[in-house]
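Excerpt of the complex: some chains, original placement.
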Amino acid sequence: MIYKLLNGINHVRPFTEASAHCDIPCGIYDPALAQISALTVIRMVDLIGAIEGNSVADQAKLTRYVTQKDEHALKVKEEIRVIWGDYYKKAQFEKIPDAHELVHKIMMQASKCRHNIDRATAVELLELVNQFAEGFWLTKGVATYTATCPYPPAEKVVYPKLAD
Amino acid sequence: MIYKLLNGINHVRPFTEASAHCDIPCGIYDPALAQISALTVIRMVDLIGAIEGNSVADQAKLTRYVTQKDEHALKVKEEIRVIWGDYYKKAQFEKIPDAHELVHKIMMQASKCRHNIDRATAVELLELVNQFAEGFWLTKGVATYTATCPYPPAEKVVYPKLAD
Amino acid sequence: MIYKLLNGINHVRPFTEASAHCDIPCGIYDPALAQISALTVIRMVDLIGAIEGNSVADQAKLTRYVTQKDEHALKVKEEIRVIWGDYYKKAQFEKIPDAHELVHKIMMQASKCRHNIDRATAVELLELVNQFAEGFWLTKGVATYTATCPYPPAEKVVYPKLAD
């Protein structure tokens, strides 16, 4: 993802400017929702991988994990579609020229996660969503940092850097 | 909310201990979902307050904002119920002895937000949810900090303190 | 569950008092919804137990029953959360001092029912929900009786005693 240069992002940019990007009748956009769902997809793949037998009880577990996995992969699509389709306009596309491609990639990757139970596929979805989050916070003028999420599957997540 | 003393929370506690609190077949719990919904309730109350006339178009807007407000107040209840009902067990209640009361207060407050279009009522819901988040992160051994959320309604939110 | 003493519940108490417990802007609360869902959880466990082979058709059935079981276990949580979170206030808690604990137990038990396909676990959920129903009708001043529900899984259910 090639961002246009944006100098001088400090810890937190004042809100006045950031909120100006947002039409009065907007909702609240936060990529955290998509990120948490992407993490859940990975978690479910891990739980599926940990099933050992093939008893009815094991198959019942599998059904639950697959259903959860698929719902959360869908939720990733929904949350990203909302931000992209409702909030991304000319001003945002100037800062993130490849947003369309990235969003479409996320859709395709989330579909792959629905069709598969492969960990690498799920991690790649999270990475794309993190990339999206990075761009999103850039449009808001908010710097980001990467940290391990404080619960399983303990993967790297992009967070906004906010002042204490 | 009176926490039992917990010494020495540093920036980030190692995961090994935190994830041990979590049964293998658990989902992913993150109070961010409830916090974002509580913020949305405030936002909708603000948008309702900004409606000036009483034309059909204004009434149509009101319908939309009220519907959104009520859905998100409900979502607060759902997300809190999930964490409290699925994840909070003996170990968590030892750290947060008044969890039942707090959760019940959140339910009542979210109902109030559904019955009203009053800003103070909505802000109080966010404060209760923040209090819940504080307790939640305590059970995970993760320190927290408070920052203004980087979008409208620009209210104070409790975030986990994670290492870069 | 230890109820405070309540003398003189007759067949049906007049409504005037009972409806006074209920704020004007309330919905309609009836534990029957949670009880029917708890019965459905048991029923689905029974149907799962009756699957004999491991053909694709059998696995497809399993998927359906597990999905139904899990949805109804969730519905139990939702219905109980609604009554407890919307209707239970000071007046109700005076009559049912251990309501918080019971509700939390139901949440945990419903989760267990989602993780398992064990009949005893499902029956225990129904028993907790029946206990909740008993308390609920007590707050309404309506006596209860126990009868076998008139359809499979033909388990004991607590019903309100109403005048013909």
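The chains carry the letters A, B and C, assigned in the order they are written, with residues numbered from 1 in each.
One rule holds in what follows: contacts are C-beta pairs under 8 Å (C-beta built on N, C-alpha and C of every residue); 3 or more make two chains touch, one makes a residue touch a chain.
Computed from a predicted model, the values in this text were never measured in an experiment.
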Full count of same-sequence chains in the assembly - 3 placed in this view: 6
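In this text, only the chains that are shown with their structure count from here on.
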Leading chain pair when contacts are tallied as C-beta pairs: A-B
CA centroid of chain A to CA centroid of chain B, Å: 20
Whole-Å gap between the CA centroids of chain B and chain C: 27
CA centroid of chain A to CA centroid of chain C, Å: 37
For chain C, residues that touch 2 or more chains besides their own: 115
Residues of chain A that touch chain B when the two form their complex: 12, 15, 18-19, 22, 24-30, 32-33, 36, 39-40, 43, 47, 50, 61, 68, 137, 140, 142, 145-152, 154, 159-160, 162-164
Residues of chain C that touch chain B when the two form their complex: 25, 77, 81, 84-86, 88-89, 100-101, 104, 107-108, 110-111, 115
Chain C to chain A touching residues, read off their complex: 48, 51, 59, 62-63, 66-67, 70, 114-117
